[in-house]
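Everything below concerns the one structure shown next.
The complex is shown incomplete by one protein chain, all other protein chains being positioned as in the whole.
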Amino acid sequence: MITPSFIIQIFIGGILMGGIYSFIALGLTLIFGVMKVINFAHGALLMLGMYTSYWLLTIFGIDPYLSVLVTIPLFFVIGWLIQRFLIESVLDAPHLIQIVITLGLALFLENIALFLWSPDYRSVQVSYQEATILLGDISISFTRLMSFILAISGTCALYLFLKWTNVGKAIRATADDKEGAILMGINYKQVYYIAFGIGAACVGMAGSFITPVFFVDPYIGGVFVLMAFVVVIMGGIGNFLGALICGLIVGVAESFGAIFMPGSMKRVLPFTLLIIIMLFKPTGLFGRRT
Amino acid sequence: MSFLVCENITKSFGGLTAVSKVSFQIERGGIVGLIGPNGAGKTTLFSLINGFYSLDQGSVLFLDEPIHQLKPNKICKKGIGRTFQITKPFSNLTILQNVRMGAYNATHKMAIAEENALEVIHFVDLGEKKDQLAKNLTIEDRKRLELARALATKPKLLLLDEVMAGLNPTEIEVVALLIREINKKGVTIFLIEHVMKAIMPLSDKIIVLHHGEKIAEGTPLEISKNPKVIEAYLGEEYQFA
Partner (left out) sequence: MLILFLLLIPFFVRNPYILHVLIMLFFYAYLGGAWNILGGYTGQSSFCSAAFFGVGAYTSTLLYIHWGLSPWIGMWLGGVVAVVIGTFIGFLSFRYGIRGIYFVLITLCFGEIVYLIVLNWNIFGGASGILIPLRGNSFSHFQFTSKVPYYYIILSLMLLTAFFTYKLERSRFGDFFIAIREDEDAAEVLGINTTHYKLISMAISCFCMALGGTFYAQYMLYIQQDITLSGTLSIEITFCAIAGGLGTIWGPLIGSSVLTIFSEISRVTLGRYRGMHLMVYGVFVVLIMLYMPQGLLPGLKGAYKKLRGERGKQRDVVSGM
């Protein structure tokens, strides 16, 4: 029955999911915007973030939301290393080579997970797993709401970091005009390490706080990363606000799509939307003209 | 029959007007220069004539036929060739292969294209280097390759975008001579240049753009005395012949 509260429920569900997509996309758009590299391993990193939190909970009893204290620094280092040893040497190479490298990395990471932890689905069980919040006749899952809040907080924190700190400004300068930044004395290689580190930290963090929401298996990253790409392109590469807004749009589109389309078909909607946007405005809905 | 007629050409990007209501004509057979301070819209104008950008307003007629709706490859087939300010060679191909690509505009046969390409290569004096890879060339040779490639398409009108930029005075002399030779063969030339010493003696007529508008048109002598032109260039270090 299509009642107004039904529509609102679907809408809110979409927004909550969208916030998560936004945050995942944020790391991707940062890397893409600064280094002009498409990180196909982004989904694999998300998956690793999820496993990290899973094991921290299972072995040490650390709550997934608290585990971000571990995942953020851990993944920052991982990102740094990836940029230093894998990406740096192919920065000027044709895009295809960069794609293959990140794909190879993704393949490697996915299969390490497969090897170490088997293909079985795992899901965490926390005390508040089933909790819901009721607003009138709309019920909102607590875990999804928490994830959303954390995602938005993370987004704001990152935004402020880029806007106000010196490092953040250096990153933005290098993204805008590498030559100019070098002339200003900015060590662009360091900036790149940091940027990839932050990008990886973001997605690792995202992995942590979606662990209570989704099951985890070695392939969970794949679906998310494609959605993240959709969000990044739609919002305009390197455009934060764009990624934020488009993440929400994608989330809502998928949510409404689920009503009309069976099972996994709902994902067709965001992809089709992306193709249409790329055809008519390849710089994205909010992208700047190159 | 008119040769090239541009009427009221206007183009904006976002909020910025790059070219505004520019009108002029070019007669067959001569050499016409296009000058103007940086950012005046010269390259944009070329890209509009050439089909890379679409006009917001106005029209471009070549040999009495409207071409402003056509794609660049069709415009090349109609007889307009173009070089780029920043050269765009086929890096991993040899000079011969590069020029052969242009020669295909006039023939389907690979053998004939290759013959024509060799002719053009010798004409621009790159014969000895014909088997060198484009990515290994000096700037001077790259400019020459760009010219040769466009020439191989057998154009009636050749748009040259700063073909002398980055060259030393001797090299500039050589290129100027080359341009005259090409013109003598019957190719009409429309060129953008910043090197005043070269473009003034070369051109029959000069068109001046400033902030996207045509501010003057006339013989090199008239232009050098035109107060509007002098004012536009005040602050730039160009010297008039």
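The first chain written gets the first letter, and so on, giving A and B; residue counts start at 1 in each chain.
The criterion applied here is as follows: contacts are C-beta pairs under 8 Å (C-beta built on N, C-alpha and C of every residue); 3 or more make two chains touch, one makes a residue touch a chain.
If you're wondering where the values come from, they're calculated on a predicted model, not measured in any experiment.
Per the touch definition above, the residue from A:170, A:233 or A:250 contacting the chain not shown is A:233.
Residue-wise, the contact with the chain that is not shown comes from A:99, picked out of A:8, A:62, A:99 or A:138. As for the chain not pictured, it touches chain B at residues 50, 52, 71-74, 76-77, 81-82, 84, 88-93, 97, 100-102, 104-105, 108-110, 113, 149-150, 152-153. Even with one chain removed from view, chain A keeps its contact list with that chain: residues 38, 86, 89-90, 93, 95-97, 99-101, 103-108, 110-115, 118-119, 218, 222, 226, 229-230, 233, 261-265, 267-268, 271-272, 274-275, 278-280, 282.
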